[in-house]
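Only a single protein chain was left out; the remaining protein chains are all shown in position.
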């Protein structure tokens, strides 16, 4: 706006000195052209260099005046302006009174305007000069005698405020503005607010840039095609009949959903290494010598079943042992092969289990490495156990852990440290019954107890059976009191041959009113008491032997490892063996 | 292997690994992590900004080895200063092969279980 006002004002002044219209128009055009060029040119200058260039520009302003007759100096001087005193009449109106946003010296303008009418010839000659300059293609130089025109508006009031990149500074002491204008300007790249860059962006790309871009483009294309090809390959139809059957839920065929299913199945099979149990057979094969008769296996979990961890700020982590755990384990070790199956990693659970069960009453410990990771749950999959599934009972506190074989599982509520809890011990009669009564498949048995509290239900059933048994016994007694064979035999002191439980035969037990389960229970309790006695007597001795054996194994291992490939990694401390065992 | 005998194994399997062993373990894990991270970031940078002045393999290798060294160094220090039974130390402990020594029921508990009961 101010630019326009100034130009109009100066045009007025020029008009008053009656130039031709075309000259004025030419001059105005040159002002605008100069406007743009000057702003661009000034913007390329650094701040520090502006002042020094003002004088250079000013000098050039004067030196470009080609009219030597305007001054009175002797023509032999190199610079007419400075050779000799001048008179005010020698002052010329500046050819360009454009000062872009500059207003203050307006007041002083009338002063130079005074000589202006005094030398009407000069403005016209100046114009003629200007016109000749314009005609010859030279742009008029900026008038910087009144300060550097501000380029604030151009720089900051347009939208992109990106600073021009600092490329190499043009060396303006050598070049004129014209040459500078024509040189490629670095800010043509930056921002879109100006629309007047001289060169398109592609002119600034070097050959290296172009090669790099091409390489990047090819790589992207290759990546994309590779990914697509991989996806197609992963989603191909099943090749063999076997595979087709194995993945019945993602059959062959066209269609996006089927394709996606196949891709998912194939990809997830890659992750099998991490999600499946570490070994396909978790337990060693059955050794008949090692297990109690009946061939039953009881799988029990650790956390919230046998122990409970608790954290407080004062005491940190503490473990509570469920009441009756020892009794439970030792009693049932006569009937079952006990297996511990936890979802705690082995390095965390091993210290716990070694403290809980130092005599290894639980024969086999299995940890998180043996579980299957399915859908966020660590699933204890019984089919990997290498045991007959119909003879395995699992006791767990979380249904999610046994979701692959829920029919083998007894789910107890998680134990949270309550010292009066009796759930675990209350299961003993039921478990004893299942193990000893010749049951071949536990699953129907467990199914019959589904949804009920097992101890109460079992005792109710047992009471009914007992009533039945007593009724039968009474009936038989009435019958047999009429015969005398059994009485005769016992009178002779001959014990009838037949099966025995311990010291007395079963039939004798029946006579006494004990059901078979009662007799077994009695025998079991006796066994348990013997176990307890043995442990109490020999417990410490056994523990010491265990420690010694472990230490021996460790020593063997250390020797083995030293000579192995790992030896090169460990140049650490000497083999100080601390005999702290598990 | 003509390697002078050094403890290739954490001293006293099941006992506390020494400081250097802990550092070694942490450095191994950190080194692995750094290698993979270096590969990922190196590949990303190469794809975005082109290979460096020395070529793709050299740049990628630089990224990988540099990251693995850095990560390994810091992880090693991180495991060294842990004294509360760090999982790395526990992992070394777990390497003490967990063959449970089963108290053979046959030898221990046989007298407890009546043979006649067994013959049922």
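When the chains are written out, they are named A and B in that same order, and each has its own residue count from 1.
Note that contacts are C-beta pairs under 8 Å (C-beta built on N, C-alpha and C of every residue); 3 or more make two chains touch, one makes a residue touch a chain.
Here is the rule we go by: contacts and distances are computed from a predicted model.
Novice: Since a chain is absent, check the UniProt entry for it and pick the matching name: "Mitochondrial import inner membrane translocase subunit tim-17", "S-type anion channel SLAH1", "Skp1-related protein" or "General transcription and DNA repair factor IIH subunit TFB1-1".
Specialist: Of the names offered in "Mitochondrial import inner membrane translocase subunit tim-17", "S-type anion channel SLAH1", "Skp1-related protein" or "General transcription and DNA repair factor IIH subunit TFB1-1", the absent chain's UniProt record gives "Mitochondrial import inner membrane translocase subunit tim-17".
Novice: Of the residues listed, A:152, A:256 or A:273, which one is in contact with the missing chain?
Specialist: Of all options in A:152, A:256 or A:273, contact with the hidden chain holds for A:273.
Novice: One chain isn't shown here. Among A:309, A:440 or A:456, which residue touches it?
Specialist: A:309
Novice: Out of A:89, A:209 or A:369, which is the one that touches the chain we can't see?
Specialist: Reading the full complex, the residue touching the unseen chain is A:369.
Novice: Can you list where chain A touches the absent chain?
Specialist: These residues touch the chain not displayed: 273-274, 278-279, 282-285, 287, 290, 303, 309, 311, 313, 316-317, 344-346, 348, 364-367, 369-370, 376.
Novice: Mind listing the chain B residues that contact the chain we can't see here?
Specialist: So the residues of chain B touching the missing chain come out as 29, 32-33, 36-37, 40-41, 73-74, 77-78, 81-82, 84-87, 90-91, 94-102, 104, 106-107.
Operating definition for what follows: only the chains that are shown with their structure count from here on.
Novice: From the C-alpha centre of chain A to that of chain B, how far is it in Å?
Specialist: Each chain reduced to its C-alpha mean, chain A and chain B end up 22 Å apart.
Novice: Show which residues of chain A lie in contact with chain B when the two form their complex.
Specialist: Residues 212, 215-216, 219-220, 223, 289-293, 333-334, 346-348, 350, 359-360, 363-365, 499-502, 523, 527, 530-531, 534, 542, 546, 549-550, 553-554, 557-558, 561-582 of chain A touch chain B in their complex.
Novice: Where on chain B does chain A make contact in their complex?
Specialist: Residues of chain B touching chain A: 1, 3-9, 11-16, 18-21, 24, 47-51, 87, 90-91, 93-94, 96-106, 108-109, 111-114, 116-118, 120.
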